[in-house]
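Heads up, one of the protein chains got dropped from this complex, but the rest are sitting where they should.
Up next is chain A:
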Amino acid sequence: MNATRIGYALLIVLALVAPTFAYPVFLMKALCFALFACAFNLLLGYAGLMSFGHAMFFGMAGYFYGHVVKAWDMAPELGLLLGVAGAALLGLVTGALAIRRQGIYFAMITLAFAQMVYFFCIQAPFTGGEDGLQGIPRKALLGGLIPIKDDKVLYYVVLAIFLFGYAAIYRVIHSPFGQVLKAIRDNEQRAKSLGYEADRYKLLAFVLSAGLAGLAGATKAMVQQFATLTDVAASTSGEVVLMALVGGLGTIVGPVVGAFIIVTMQNYLAFTGEFVLVIQGSIFVVIVLAFRKGVVGELADWWKRRQAR
């Protein structure tokens, strides 16, 4: 337990000094995806529900944020709030339908709904269609107290949002609610026979995950000042799965590690064009075949074996 605490303390110190040696916009993007991956992992790793359409929450929240801040000319806080609320509401509707089927069907249904949202976004007037929402202004937070025009200032805001989201997920997982979720994941029939209404737990987990994915998406729109179709596309849904998988499903820090690995990889391999897809696909194949526990899961195993010796 102590080692974990020291680890967290080191990570937080690292996060605080990171902008001095790394490009803040890159860090912020990685943090947004890290939160997104954690939200996804809450669902798959702890409730056993594989959503292959999480981009709809991420991307739609970005659009909501952009619309509130740009078209309605309101405060960014309100944009974040409405982004989260909108994503959670979308999660409630799609989740209520998707949990009517189990296993692989659940994945296909969420994927189909995300595709529906994607087609909706191409046509809807407020998303800007193929162009997306461009030039979302970076207005100061807290009524002018925190000017986020400066990337370094915004970085600490994004870090705070990420830590808030991460703490929320940590709290959920370690609450009695989280324990019931794990019980349902491991054996739904048994959880039901013990009197837990599995569907209500699953739906709540889905809505929570959607809302947090929305927080990540809205924050990304705040950082990058645009919201585009890419963020609602099926490829983004696939990416978040990959991040969680690379880091380690069902480990709480895994998705963060995975998100940083994938975002860094995309950054450095952007010049290869279509080859990024080939590499991402190959990583999927290799991980599924050989490293199903992901980076963090494998490391934890190795540590345990070392301790045992």
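Simple rule for what comes next: a contact is a pair of C-beta atoms (placed from the backbone, for glycine too) under 8 Å apart; a residue touches a chain by one contact, two chains touch by 3 or more; residues count from 1.
In the analysis below, contacts and distances are computed from a predicted model.
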{"item": "Undisplayed chain, where the name is taken from the UniProt record, one of \"Branched-chain amino acid ABC transporter permease\", \"ATP synthase subunit b\", \"DNA-binding MarR family transcriptional regulator\" or \"Multicomponent Na+:H+ antiporter subunit B\"", "value": "\"Branched-chain amino acid ABC transporter permease\""}
{"item": "Hidden partner chain, touching residue among A:68, A:229 or A:245", "value": "A:245"}
{"item": "Touch criterion as defined above, residue of A:8, A:23 or A:120 at the omitted chain", "value": "A:120"}
{"item": "Candidate in contact with the missing chain, chosen from A:14, A:145 or A:289", "value": "A:289"}
{"item": "Touch list for chain A against the chain that is not drawn", "value": "50, 52, 97-98, 100-101, 103-105, 107-109, 111-113, 115-116, 119-120, 122-123, 234, 238, 241, 245, 273-278, 280-285, 288-289, 292"}
